[in-house]
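Input: a single structure, listed below in structure tokens.
Only a single protein chain was left out; the remaining protein chains are all shown in position.
For chain A:
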Amino acid sequence: MAGLTINGVTKTFGDFDAVKDVSIEVKDGEFLAVLGPSGCGKTTLLRLVAGFENVTSGDIRIGNEIVSTAQGCVPPEKRRVGIVFQNYALWPHMTVAENIGYSLKVAKVDAETRKRRVDDAMALVDLKGFGDRRPANLSGGQRQRVALARCLVAAPSLVLFDEPLANLDVHLRASMEDEFAAFHKRTGTTIVYITHDQAEAMALADRIAVMDNGRLAQLAAPRELYREPANEMVASFISEGMVIPAQVLSPAESGHLKVSVLGQEVVVRCRDGEKPRHEAKVCCRAPDISAAAPGEPGIDGTIRRAVHKGGVARIEFAPDADPTVTLHFEQPDPSPFEAGAKARVRIASGWLIPGGASA
């Protein structure tokens, strides 16, 4: 087991920065998810850690050893990392047992030990008795498990996953998610897990690194990411957060302050030390918004769309004060709202996005 330190890493292809000045420290035994929109540099980051690409600047450390610097790098075959590839990358000309035992064979482990360890690994992923099959004769889920067994048989210090569930159907995903979680618990391996599925990342990870355009946008625990996004990108990317212009009216006091949002005064959560300012941004989540009772303070506007989704309706609302903003929330059936109708909603709570990034 070993931790992973990514220190100020930049990777440039031609004149395009695929990864820009990213620093992440993954603790020994931690499960880190890397989340971000397509093309933001997740796979590139993983390939840097694995050693398939070398850094343009910065350095990467696994355990106590520097493995990548701009001057040179330890090649992947010497890094003792395991990778589970998105398309499994099982060798079609080998049986399941040969696939799993490959790294042991390369390391010249004797046949008997090899067989025992391969059997153990197969038992661990519930593949007993599949040893003589070819990968072509396995289902998607089984292939994924072979890939997992193949990577864990060598007891790597660090396991990297690149969107391992992207090719599986919804039901399989759920059960594989459980399997990964159990695997992490059992082995205590340090894991870097790349995904663009937020639910997956939230469910599995100790911490999540959100990337945007090659940069690290925020590195935090799932709950913090949801409740206290560090900038607008994270705020809107995670769980469809709404980013709404606001004015800060009072200084922070025990983590809260008063803001004016679309004409309504709301008390929102904030970082310590925030002071009154204009052109601030507040992040609200759907549960923070609801229909205003008559006479309550609220925001007037128009219902833009009402989509029924079994039991609840998703309402999209354009406030009169700023029609470029769209608020959305869920309204249990029977919903009184129709598209085009006037309505009044209230914001119960929110998070003041820290200055700097948004100011």
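As a convention for this text, a residue touches a chain if its C-beta (ideal position, glycine included) is under 8 Å from a C-beta of that chain, and two chains touch if they have at least 3 such contacts; residues count from 1.
Assume contacts and distances are computed from a predicted model.
Asks: Tell me the UniProt protein name of the chain this structure doesn't show, selecting from "Cytochrome O ubiquinol oxidase", "Dihydroorotate dehydrogenase", "Putative protease" or "Iron ABC transporter permease".
Replies: Looking only at the record, the undisplayed chain corresponds to "Iron ABC transporter permease".
Asks: From the listed residues A:K42, A:R117 or A:R150, report the one that touches the chain absent from this view.
Replies: Considering the complete complex, A:R150 is the one touching the chain left out.
Asks: In the whole complex, not just what's shown, which of A:V81, A:A149 or A:L327 touches the removed chain?
Replies: Selected residue, touching the omitted chain: A:V81.
Asks: Which residue among A:Q71, A:S254 or A:T324 touches the omitted chain?
Replies: Going through A:Q71, A:S254 or A:T324 one by one, A:Q71 is the residue touching the chain not shown.
Asks: For chain A, enumerate the residues touching the unshown chain of the complex.
Replies: Within chain A, the residues that touch the unshown chain are 50, 52, 65-67, 69, 71-83, 85, 87, 89-93, 102-103, 106-107, 150-151, 154, 156.
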